[in-house]
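Here's a structure for you.
With one protein chain held back, the other chains of the complex are shown just where they sit.
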Amino acid sequence: MSTKQENIDVSVWRGDPHSGNYENFKVPAHESQTILDVVSWIQQNQDATLSYRYACRVGMCGSCAMMVNGIPRWTCRTHVKKVLKGKKLEVAPLRNLPVIKDLVTDMDTFFDKWISAEGLHHPSKTRLDPIEEIEPKSLGRVEINAGIECINCSICYAACDTVTNNSDYLGPAALQRAWTVYNDVKDADKQTVLNAVSGDGGCLNCHSQGSCSVHCPNDLNPMNAIAGLKRATATSFFNRKG
Amino acid sequence: MNIRLYMLQRITALIMAPLTLGHIAVMIYAVQDGLSASEILGRTQGSNMWLLFYGTFVVAVSIHAAIGVRVIVSETFKFVGFTLDAFAWFVCVAMLFMGGRAVLAVTLL
Amino acid sequence: MTLNIDIERQQTDILILGTGGAGMFAALHAQQTAPAGTKITIAVKGLIGKCGCTRMVQGGYNVALGGGDTVERHFMDTINGGKWLPDQDIAWKLCEQAVIRVRELENEVGCFFDRNSDGSLHHKAFAGQTADRTVHKGDLTGIEIINRLMEQVLSRPIEKLQEHRAIGLIPTKDGSALAGVLFIDMRTGKFRFVRAKTVMMGTGGGPTMYKYNTPSGDKTMDGLAMALRAGLPLRDMEMVQFHPTGLLAGEHTKMTGTVLEEGLRGAGGQLLNGAEKRFMFDYDELGERATRDVVSRGIYEEMRKNNTSKNGGVFISMAHLGPENVRKKFSGMVKRCADSGFDLASGLVEVVPTAHYFMGGVVVDSDTRTEMEGLYVAGEDAGGAHGSNRLGGNGVANSTVYGGVAGDVMGRDICKMITLRDPDEDILNQEIERALRPLSLNIGNVQQLRHRLQEAMWEDVGVIRTETGIMRGIARVAEIEAELLKTGVASDNLAFNLTWHDWLNMASLCDVSAVIAKAAIARENSRGAHFREDFPESGSMINSYFTLTQKKGDEICVTREPVQFTIVKPGETILPDNEPVSLVGV
Partner (left out) sequence: MIRPHRKHSLWLAYILHRISGFGLAVFLPFHFYLLSLVLTEPDRLDGFLSWTDTPIVKFAEFGLVFLLAVHFFGGLRLMALEFLPWSISQKTLVALAIASAFLIATIFFLQVI
C-alpha cells in the first residue's frame, strides 16, 4: 500500500451535561474501518480524554450507539464508507438521553421506561415445571419473533421525535418489548402489561413517525409492535365498556 | 394522551371520513354541473338531512380538532394539566360555536 | 505519596461483581434466598447486562433435556472434552443443574429457546458432543438470556453501581477474610470502597491479551488479577481456548478477532490458504470439521509457513454452498460481514484463530466458595469446570449455573455473618496508589504497549507453544509491564477517562499474561487447548495433574496438583453398559 495516506475530517462533540461543542480531528482512513474505530483512534492517538462507550464491538450489546452525521447508528457496525459525506464525519452523543461526557449518554431513563412498560416476564411456572411446548408458528410467537432480537441500543429512542417532545413517552423499544410480553403464552400478567402501556406515557402517544423502524439497526419494526399495542388497548377499552 | 381521548379522536375521524368524502363529492358534482353556489344553498336550506349531515360534522370536527391541537400544543409548548385541558376545551367550544353558526346559516335559513 | 484522596465509603450485605450470566443469576438467587431486608448490590464495569460475553453467546447452551440425552452423558462429554482435567464435582454439578437452570430461564426469567415445529425444545449438535444437546435462540442466544435476566434484575430492589470498575479485593487486617471491594466510579473518576459481608466475583476472565481475541472490550482479566494480588490460588492458567475463525480485517479495526460462527465450518465451509487451496486435510482427517483446537493449530501452521492471505491469515469460503443458500442460512453472519465490507456468501473472507475463552480461574469448591471467607467466584473467573478445553455450549451453562449457586449459597451464608468486616487500610491505600500511579508519570501511549503485549502473547504463548518461545514471552511481558509502570496518563479530567482505564486494563492483562506463560511452562504435555510442540503427547491420563498458581510475596509460584477422579477414572465411564457411544444422527 504505497498510496499516500488519506484522512477523514471528523468533528466530535465534546462536553459534559452542561455545555459542549464540536472539535475537529484528522483521522487516517483505512479500508476496513468503522465509526467506532475512528472514535477510538482519536482517543488512543490524538486526545486521550475523549470518552465513548462500547463493549461487544459486533452489534450485540447496543452500547456504542451515537449520532453519526445526524443519524443514530450503532458505531461498531457502521462502516465509514457507508456514511462518509465527502470526507467529513460528524459524531455526537445519542439524542434524547442526558449526556454524561462527550459521546457517553446516561441510558437509565431508557431502561427505567423499559421496566415501567412492564417489559419483563411475569412467570406462570417455576423451574420445577417442564418446558412448555409452544409451536414456533403459533400466532403469538410469530409476533414475538419479529421483535425479540432487540439489543436495547436506544437508537429508535433517539430517532423518535415523540420521545423528544414528550418526556413521559415510554418510547419504541420499551413498547415493543411490552408487545412481545403481551403475546407470550407463558406470561401470567398480560393485563398489567396492557395497563402499563395504555396509560399517559404509553403507546397511544405514538404518531407512527416510523423513524424507529427506519433506523433500527436490526431491522426490527417497533412501529408495528406499537400498532399492535394500540389495537389491544382499543379492544380492551371496548370490552370493558361493553 | 389517554385512551378516552385517543378513542374519541379515532371515532370522530371515522365519522368525518364519509362526511368529508360526501361533502367534496357534492361540491365537485355540483360545480361540474354548472350549478352556482346559491343553488347549492337553495338545496341545503331547510333540509333536516343536511342539518344532520353538517351538524354531525361540526360536532365531530370540534372534538377531533380540539384533541389534535391539544396534542400538538402539549408536545410543542409543554402545556400540562389544567392549562392544557382548558386550552383544548376552548378550541372545542370555539369550533362548535363557529361551526354551529355556519351550519345553521346554510341549512336553516 | 500521601493519600488525601477522598474515598466514598458505603456498605451492603451481598455485593456482586459483573453482570454476565454469573452476576445476574447471583443477584436473582441471592434475592430469592437471602432473608428479607438483605441489601444486595451489583457493580459492573459497563452498563447492567450490556457488557461481558454472556450477551455475545451465539451457539447456545448445553443441557441434557431431551432426545435420550442424560446428565451422565453430558458429564462424560465434559470430562472427555476437558481431557480429564476438570474438577469432576464441579463438572457434575454443572451438568446436573443446567437442567434446572434452563427451565428456570424459560419459566421464571422468560427466555424462549427455539422449538421444533411440534413445539418441543430444539437441540442442536455442537462439535465434540455425543448428543444433540445445545438449546439456543437462533444464533443470538446470549441476547435472549441476558436481556431477560437484565429485566428481572432491573425490576428488583437491587442497588446498581454501573460503570464501577473493581480494582481491588480488600481483605481484613489478618488476611483471613474479605472485607470489601475497592472501585473506581468511572463516570466521576472517584474511588468508592464498598464493604460487604459476601462478595461474588463474576468478572468473566477474558483472554484479551492476545492479538486476536473475541471477548467484549470491557473484559481484561481484572478479576483474576485482583485474585492473584489477594493471594488466591488459580488453576489451569495455561488453558486459553482459541476459536479457529476470527474475522481478520486489519489491525486498525475492532472487527478483527470477532467470531465467525462455528456453524460455517459445520455446514461445509472450506478453509483456504493464501494460494486458495484447502489445507485442513493435511492436518486432520476430519478437515474443517475437526475440533476447535485442531483447526486452530492447522491454521496456525499454515500461517507459520507463510501460506497466508493479505492480512496474514487464511480464507473461509462458503460460495460453493450456493450464495443464496448461505445468505439464508447464515443471514446474521452475512450481514455482519457485509457491514464491515466483506462478502461471506460469495466471496472469500479472511480469518485467523482468535483467543476466545479462558478455562483457568480461581480455585473454588462446587459451592463457589474460595479460600478467602466472604469471597465467592463463578463463571469464567472460576477454574475447574472445563479442564483443558471447554465444550461449545458449556460456557454459558457454567456461568448461569454457578452464578445461581453462588447467589443461593451467599443468601444462606449471610445469615451466619452478623457484622461487616473491617478492611486492612494499608492494602486499601496500596490499591489506590496502584491505580493512581500513571496519573503522575510522563504521558505515554498505552495502546502501543497493548499492541506489543498482544503480539508477544500471540507469538510466544499462543496456539502452539515451546519452552523457548514461552521463556521469550515471559521476558517480553516483563519488559512491557516495566514500561507500563513508567507510562503515564493525562490526569486533568478523571471522569470517564478511558485512557486511564486502558492503563488499568493493561496492568491486569500483564499480570495475568505472566501467569499464563508460567503455567504454560509448568505443563509439559499437550492437552486440549494447551499444545507444546516440545511435548506433543498428552501424558498419562491416570497421572493427570493440573497447574496451580499462587502469588507468594512478590513471587509467582506454579505447582502441579494431581487431578482427583472423584466420580470416574480415565478409561472408565458412568454411562450404562449398552449405551451407544454417540446419539448424534441416531
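Note that the chains are named A, B and C in the order they appear, and that numbering of residues resets to 1 at the start of each chain.
As a working rule, contacts are C-beta pairs under 8 Å (C-beta built on N, C-alpha and C of every residue); 3 or more make two chains touch, one makes a residue touch a chain.
Treat the numbers as computed from the prediction; the structure is a model and nothing was measured.
The chain that is not displayed touches the following shown chains in the complete assembly: A, B.
Listed here are the chain B residues that touch the chain not shown: 10, 13-14, 17, 20-21, 24, 27-28, 31-32, 36-38, 41, 58, 61, 65, 68-69, 72, 91, 94-95, 98-99, 101-106, 108-109.
For chain A, the residues in touch with the chain missing from this view are 67, 69-72, 95, 158-159, 161, 207-211, 213-215, 223-224, 227-228, 230-231, 234.
Methods note: only the chains that are shown with their structure count from here on.
Chain B and chain C have Cα centroids separated by 66 Å.
Per-chain Cα centroids separate chain A from chain C by 27 Å.
Interface residues of chain C, counted against chain A in their complex, comprise 46-48, 50-52, 55-56, 65, 100-104, 106-110, 112-121, 137-138, 140, 142-144, 147-148, 151-152, 154-155, 187, 216-218, 249-250, 252-255, 258-259, 336, 339-341, 443, 445-447, 489-490, 492-493, 495-499, 502. Of all residues in chain B, only 1-3, 6-7, 10, 74-76 touch chain A in the complex they form.
Contact residues on chain A toward chain B in their complex (touch as defined above): 162, 165-166, 198-200, 202, 204-205, 230, 233-234, 237.
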